[in-house]
Structure formats: C-alpha cells, structure tokens
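Shown here: the complex without one of its protein chains, the others still in place.
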Amino acid sequence: MNAPERSGKGEVRRLATYCYQCVAGPDLLQVKVADGVATEVEPNFGACDVHPGGGKVCVKAYGLVQKTYNPNRVLTPMKRTNPKKGRDEDPGFVPISWDEALDTIAAKLRAIRETGLLDESGYPRVAASFGGGGTPQSYMGTFPAFLAAWGPVDMGFGSGQGVKCYHSEHLFGEYWHRGFTVSPDTPLCNYVISCGANVEASGGVVGVWRHANARARGMKRVQVEPHLSVTGACSAEWVPIRPKTDAAFLYALIHVMLHEAKRERLDLPFLAQHTASPYLVGAHGFYLRDPATGKPLLWDRRRGAAVPFDTPDTDPALEGAFHADAVEIGPDRDELARGRLAGEPAFAKLVAHIAPYSPEWAAAICDVPAATMRRVANEFLDHAQVGATIEIEGRTLPFRPVAVSLGKTVTNGWGGFECCWARTVLATLVGGLEVPGGTLGTTVRLNRPLSERLASAKPGPDGFLLPPLNPTDKAHWSPRPNIRNAYRSMVPLAADGPWSQALGPTHFSWMFLDGTPEGLPKVTPPEVWFVYRTNPAISFWDTPAVVERMARFPFVVAFAYTRDETNHAADILLPDATDLESLQLIRIGGSKYVEQFWEREGFALRQPAVAPRGEARDFTDIATELARRTGLLDKYNAAINKGAGGVPLKGERWDHSLAPDRVYSRDEIWDRVCRAASAELSDGAESHGLDWWKAHGLATKPFARTDWYLFPTMVKQGLRFELPYQERLWRVGQELGRRLHEHGMRWWDKQLAEYQPLPKWKDFPGEWERAMVAQGGSAEAYPFWLLTARSMQYSWGANAGVQLVKEVADNLTGHKGVVINAGTAARLGIADGDLVEIATPQRAVRARAQVRQGIRPDTLLLVGQFGHWATPHAKDFGMPSLNTLATMSLELTDATGSGADIVRVRLARVAA
Amino acid sequence: MTRWAMTVDLRRCVGCQTCTAACRTANATPPGVQWRRVLDMEVGEYPEVRRAFVPVGCMHCDDPPCMHVCPSTATRKRADGIVTIDYDLCIGCAYCALACPYQARYRADEPRYAYGEPTPPEEARLDRGRLGVATKCTFCVERIDAGLAAGKTPGVDPEATPACVNSCISQALQFGDLDDPQGKVAGLLATHRHFRMHEELGTGPGVYYLWDRADG
Partner (left out) sequence: MKPPTEFGPRPWQQTSWDARAATNFILGGTGTGLLVAAACFFAPQAGWRVLAALGLVSVAGGLGAVWFELGRPWRFANVALNPRTSWMTREAYASGFVFAFGAAAVATGAAWPAWLAALAALAFVYCQSRMLRAAKGIPAWRVRELTPFIVTTGLAEGTGLALALAPALAGGAPRWVGAFFLAVVVGRIGAWLAYLGAASRHAAPRARAGLEAAGRHVVVLGTVIPVVAAAVAFALPAVAAVALALGGLAALAAGWRAKHAIVLRAGFNQGFALPALPVRGAR
C-alpha cells in the first residue's frame, strides 16, 4: 500500500487513511501524494472486503485535497487585538508564536485551577464545544485526555444538537432498544416507510451503498415528506405530507393494523413474550404488581390467573379485562391501590387508545388520502412475513423484512416522541424490532460501553432493559445541575452517559444567559471556551442570538481551520493540522451510526500524508503542550493510559502505558496506542507499532452478523421490549413534576405533559403557528412552512469553504436558492432565479428562487446551513439559512429538550 | 474486438456528485470543467412528480458528431471505442462542443484555480497543453491503457477503471467491454432494460442507462 511508484515527474505514494467528516462514517480511503503534494483521493480498494461500502468514500472526502491547500486557512496562531466582540467588530487578529498562544491559554487555565473549577453557580468554568455529531473526536488526537485531566468541563453549549440531530430517536431509541440511531436492516428489508429520513443524503457511503443494493433487489421504500428530497427521489413512492403531521400518519397505520386487519396478522407471540403488551394496567395507569415481589402481573390464559411477568410457561392474554390480587405503585413509590384490582393488558389499552386515529381522521390532518394510508399499512403487513424465520450464521432468527425510518425534523421537537413511539410500536406489532429484516438500533451513546452495543443491554427492573434515566426521586434529583443546560435536572431520558451533556436541551446554555428561569442557578458565561470543528454561529438555531451571546464570552480558544462566524468571537486562534496532515487511530467496524453495519471490527489509522501547512500543529502535540503548561501532564498521561486515545494502553496480557511524568511526542503516544490496539485485536499476541499501521492502514477481526440484532441478547437475558405502554415514563414524569414544583419551577409544565403512558396526538403543527402569533404574526400572514434538509455534500463536513464542494453541490436542486413549488411561484409571480424574501415577524433573509414541482405548495425548503458572513469563500454564496429565522424558545422545546427545524414564514418576490 | 462502454444504473444513482468530484481531482480539471457530472431532473407536475439523477459526460459514441466536425482531426475514435482528443492538434474552434448533443466538451483558455491563485497541487498538475483546446471525459484512457499493459481488466481492477466508476458509492456506474459476452457490462445490459441518451440522433452512445430489470 505504501510502496512508492515512479511517475513521470517524481515519486508517487498512496497512503491509507480514513474519512470521518460525517456521522455516517468512518470510511476508508487512500491519498495519492506526488512529490510531497497531496493530489488525489481514491477509495481504499484494499479494504473493500472489510468496509461495508466497498472501501469507498463520498464526495466530501474528495474535497480534502483542496481543504488542505485552501489559501484561506489560518496557518499561524493568532490573538485578538480588539477587545470588543460582536458580528460588527473586527477582531483584529494578529499572528503570534505558538509559545505566546499556549502560554496565554495556560495562564488562564492555571488561574482557573487556583480559583476553582466550578463557578459561583456551580457550573464548570471551562466549556468546550465540538460539532459534527461526535466526529471531531476522530480528529482531535489526545485532546480528550487533556479534558479528562482537567476535570469538569461544560460540553453542553449546543452547536446543533437538539434541532439538527434525531433527538427523540436518540433518547427513546436507546431507552427502548439501545438504538441511539435507528435503521432498517436494509440488506434484508423489503419494505420501508421513511418519514422524512434522508438516508441518501445523511446515510453516508454505507447508507447509499446498502439502499442502492436494496432498490436493485426490489425493496420498496415509501417516502413520506413535504418535499421530494434526494431520498424521496430514490424511493418507489413519494407521499407529500403536511409538515409535522407524521405522528398522525403513523397512528393511522397502527389503527389499520389494530382495528382493520385480522389479529393473527400481528406477531402475537412476539407481543406476548417479548414486549410489555400483556402486563396488566390498573385504574391509575400503573402496572398491577405482585404484592409479594412487586413484579408486574400478566394474565396467564393457561392458568386462568394473574402471574408475575417472568413466570415460566405462560400463555399471556393480550386483551380482556381481569381482576387480580395486586398492588398499584405510583410516583415516588406511592401505593395507589392494593387488593383485588381490575386491570387490562397494556395491549388492550393500546387498542383502545388508537381507536380514534383512523385514516379518515388522519387524512384531514396530514393532507394525505386515507386510502394511501390504508394501502401503506396493508403493504407493511403484507411484507412483514409474520412467522417467517431466517438462518444467519447458523442461528435461526425471526425474519420481518419491514421497517419504519424517521427523519430529523420528524424526531425533533414537539411530536418527535409520538413519532418514535409509533414507529417502534409498528415494529413490535409485527415482531420486527431488532430482528433480521426489521428495525434496528445501530449504536449506543448514552449507555456504556460505547463500543459494544449488545454489552450495554443490561437487565433492569420489570423485565426490561436497564433504563438509563437520570434520577427523579427526592433523594437523588437535584436542582443544581452539573452543567448549564441542566440535562440531569430536566431530562431524565438524557441519561448521564458519555454523550449526555450534548443531548440535553443544549439551547438552554445560550438562552438562559439572558435570564435563568426560576429554580436553576444563574447561567453564566464560561471563563474559557474551547471550540473545535463546530460553528454554532451558523449551525445552531437562532444564530443571530447565538452570535450575540458568544460575544459575551471572556476568553474563547478556537482551533481554527479558516476564519469563521464562531471564531470571530475568539481571543486565540490555534491552527491545527487538518485531516491529511495529522495522526490518529480510531475504532472502526461493528455497528456504528446510521447504517454502518460491518462484519469486521478493528482500527484504522489517519496518518499524515503531507507535512502540515504553515505552522499548523498536530492536535496531539497541542494537547500535550497544554497539559504540560497547565501542570496536568501526569493526569493527561494517565487518561491516555486509561483509554482516552481510543484504546486502554494496558490489558491483561500487555502494557504499553505511558510514564506519568514524561512529555511524549505525538508519534510516541500513537505508537503506544497502535501497539495496544494490535494487542486488543489479537488478544495480546501482536503489538504492531505505528510504522506497521502506517504501512497497513487498518486491521480488523470478525464481527458476527448476528450481533447486528439485539433480539437474541434480549431473549438470552429474558428481557422484554418496554413497549407499547410507557408506565415507567408516566411515573418518572410525575416524579419530575413533583420535584420541579417543590422548587417553584413551573416553567416546564407544558413539557411534563408529554410523559404519557400512551401518547396522544396533539396539534403539533399548531405549536409553530401559535409561536408565530406570539411573535406578533399570524398563521395567515405567514402561510408557508420553511423546512431544511441535509446536503450530502456539506453535512457535518465543515467544508463550506471548499470550492470543489460548492461547485459540485450546485449541480443539485436546493444549493443555489430556496426551493418553491411551481404553482405557488406562479401564483406569487415568482420565476426561477428571481430574488425572493423569506420573512418572520422578526427577521428576513433573501435567496434566489429555485422553482420546482417536487415540493408541497405550502412548503419552502432551504437546504443545508449557509448564511455565512465571515467564512472565506462561503460568505459569497448568497445562500441564506433557516437558522437565521428560527428562534430559540421554551414553548418550542419538547420534553426531551429538543426543537425542530421548522419556521412559519411569508414569501415575496423582491422587486428588481 | 473490444468496445469499452459504461452502464449507469438510474435506479441506484443518488446524485451525490462523488463521481463529479472524483473526476475533477483525478483529471485535474479546472473549476467548472466537469467531464463527469450528475444532473438533477424532475419529470411531471406536483404531486405526480418524479426526480431522477442522471450522470452525463462524453458518451464515446459509435458515430461521434464531434469527430466528424473536427477540422483538425484532433478528435479521433480508437478501435476500442474511446473518443480521444489530440491536444497538440486541436485549434480550439469549439465546433465539436456544438456538435456534441451531450454537452460533454469544454474549452478553458486561461488557467483557473479554485481560489484565484494556484495551490501547490494545482500548480503541480497544471497542463498548459490543455489550455485553449477542447477537453472532455476520456474514460480515463491512460488508466485503461496502463492497466491493460499491466495485465489488469478495466471495469474489474480499479487500476484500469475510470475514476468515476471507482468512486461511485451506489455502484450505479459500471465499466467494461461491451463485446465480451461474459463481461459485467454485457451482463447488465442482458438483464436490464436500458436506453441511451438521445438515441434518435443515431450517435450510438457508449453509455447505457439502466432503468429496470429485464423481467420487470
């Protein structure tokens, strides 16, 4: 792989490396280097049998050469000379030496250590924001070790989380089936209902690869979405649904399955044995429990009696009304009833709950014909093959080749919970959750261990997975959060795992700077804020407000590729060596984000293909120097030893640990990490160093395909999926309400209403219409729904300044303006290419009209996240962003702490 | 005989432009010169509308109009079907660009760089011989020839395969010998329904668009 070849001009080398510029990675590639200059990116065909996307990389990776040589890069450390901050202030950056830059930062940090790591509100004085759905971690070398050595750091200043992610899916997916992201088992699935999921844009190489194969094989995908996205384009059918009404659509499908289809078409054994469907629900909405053991009861038709759920050899009833000697336990362990209690199976509750939600009911809400919904529901059932099995790696497993996938704005904000619940219920009704062909979780981020999804599935109470909930009981709940976004206090489902800080209501950190609501300690600006590979001034919602707030931060350290809208507020710019210039080893394989299901697992190396430009430095060297200068070297090395570099350096049969007091070079550190990775892969038999990894690029071992599915683990552990009834959340919500009210906190009451055992349809689009009224507008005056959609060419890539990316992305609709329905445009006298204004009562942006047929007449689409005003090259695009118009607000925050990418706007042609 | 040809599976293409970008870097074409690109097409009216992504470029026609009009004989057709341009012969009259029904041809008169001034790779790869003359997709003919010389099979071995095909993440693009009945391209054409762009013009394009299974 590294063997040099001679070209006509000189030496040509091909170096293996990885691309993890989007959450759907990592993917593997080769960089062609001629005479020390990176010239081309190519797939790594040597890894085509390892990587589930044929060893290929997507368009973003082809921009890496330009990214490296972009003349707009920041190539020396710089400091701000204008103490005033704000969009209209010129920062007056001047070059400084690395020594000056690092000394300045270290002095700030040492001063903080002397005064205390937490401020008077109890919040960390140091904060850090990284964007890209966790991808920056694959580029920041050993910086996590520095952060670990430091102590408490507030990672909860959002840069996109909550509105740009799949928030309810993350939280509920992990809760129900360890699915931080949820995917169809595409290689086996035959029928997918895709509500706004944009896998062709956000599924990366592997997503595109798998779905293309599935389409050619004959998989039918029905895309339910207000505009004809690239994924809609590649689907068998497009259903143009009214924005934010997907829950009604999904409820109607459940209605057809429960009230129109014959019962035996459902997977009744799965419901009875592998879900909470037979658990008896009492008068107060809580499970009837065995008075002796506290275990939920079910009605055993074989015995004709109520028995604890884990009684062997039962034939549980799913419908009917029963009486049992039981106890009903409410919030805070309150005993609500005891004795001979009446109860109904949870499934029967579901059937009754869903009765009003017929396709005819939904048609009026969704603007989708009832017949379409009825047909889709029946096609789903037809394709489900209830009762079928499949043999995988010698094991016989249920085979249910149907799935429902959900998109960003569908799973975010109000209605997100209902959609996630309905999707997962649809899967359970046909026994299609976590089985071959069905709906699968791919990875975990809130539960541990991060790299082993199945191992994270630990037994919890009541026969369910251990719920990763933050405490709501009086003894453990606290109104003094650990970080500013208060996820531990406000969002039980956000858990307290590795990524929880970033999955709380991350806009609270920004919002509450202007007034902290009652009960929480006053939210303060962090004294030092590290920013890397993120641009919240562009990527968050309500970006003008974010820009204004970050201007108040006293000391901002930005690892800067080019100048941008966020580092406009920086005090120090540090040029880090970029993708093709720096060194890191990461884990690959297993099952990762989105659609990355591998049959191998192991490690891949990102190696310097070329020397860093200018004075750019490898992130590991920067982290080491910061650790040394702040007196944290021993803790930093210890963190690396513990695994902050991705691999613990010491195992049962190997020890490549760093000495605590020594300064190691980048190559020395990663040589140790490489050796530990080799040892982990070979159970200690090998200890290949950095040179071996540079030559080979990656190393893997088999990952069982059966490990894509959680179902066998659930069966092995005797666990049930906590569906369809949400008794625990019903309790948790009430407990949280009590805690908040005990502290005078009434501002979360609307969100508390979301804790329901069976979620009701509410007028979700109305939330945004009412918000418009609150802003001084009206639904009639602002008649359009402005939406956004991911751009595959840009999403997560921090590559808006790369010319090649802009050039090729412009070949696709939506990259040069706002997409408008042709009929609407004609009605408003707007022609393709005309300048139009999109406005809320507060703000307005301008864009060129892209007049198309593939969008609802009441919907406008602004693809991607542009609106740059500082980033070189990107600031000349003339493309606005929905983020400029969206406003952060408590009213538009759902119970999980997320909002959605949707705004009511008006539209008018700008007079020439 | 050998007839190099490409198949484009329209069912698979997602319009990601990876091939466009791969071609731009593999062939070091200047900004805006996209020998391979993917069109974003809409057919029908709301709500009965379909959207398709259509990779286009030089079709390496059997009977290339560009070759016939070329006054300098710079444009030629090889026995294996690849339409080539002799940059040393071309006068840059752009007549071929008008004769091509697929808008596959470009002429850049001055060096153009991504950011105004040349970056090191742009400087290293600038070929002044390609200024002021017609350029277009070559099916990466140098790779094919070098690959064949090294005993590789175009369309099978990446070293001998066009960069766009190598890069394609949906496996929509395939390449091979049309005259090899056992080959990939012939096999795909036998098992799929397909068309060629502007077939009515009689140019005999060497790029085939698959749109359904033959038994569909």
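Chains: A and B, in written order; residue numbering restarts at 1 for each.
As a working rule, contacts are C-beta pairs under 8 Å (C-beta built on N, C-alpha and C of every residue); 3 or more make two chains touch, one makes a residue touch a chain.
Model, not experiment: these values are computed from the prediction.
The chain that is not drawn here is touched, among residues B:Cys90, B:Val141 or B:Val165, by B:Cys90. In the complete complex, the hidden chain is touched by one of B:Arg36, B:Arg107 or B:Arg125, namely B:Arg107. When the missing chain is restored to the complex, the residue among B:Ala28, B:Val69 or B:Leu189 that touches it is B:Val69.
From the options B:Gly132, B:Gly187 or B:Gly204, the residue with contact to the unseen chain in the full assembly is B:Gly132. By the touch definition given at the top, chain B reaches the unshown chain through residues 9-11, 31-34, 37, 39-41, 43, 50, 52, 54, 56, 65, 67-74, 89-95, 97-103, 105-109, 131-134, 193, 195, 197-199, 201, 203, 209, 211-213, 216. Against the chain not shown here, chain A presents residues 190, 214-215, 218-221, 234-236, 811.
Assume only the chains that are shown with their structure count from here on.
Chain A and chain B have Cα centroids separated by 38 Å. Chain A contributes residues 9, 34-35, 37-43, 45, 53-54, 56-59, 62-63, 65-66, 69-72, 200, 205, 208-209, 211-213, 215-216, 228, 230, 232-234, 238, 240, 792-793, 803-805, 807-809, 811-813, 821-823, 852-857, 873 to its touches with chain B in the complex.
Every residue of chain B that touches chain A in the complex is listed here, in rising order: 9, 11-12, 14-18, 20-22, 24-26, 28, 31-32, 34, 37-40, 42, 44-47, 49-53, 114-117, 119-122, 124-125, 158, 163, 166-172.
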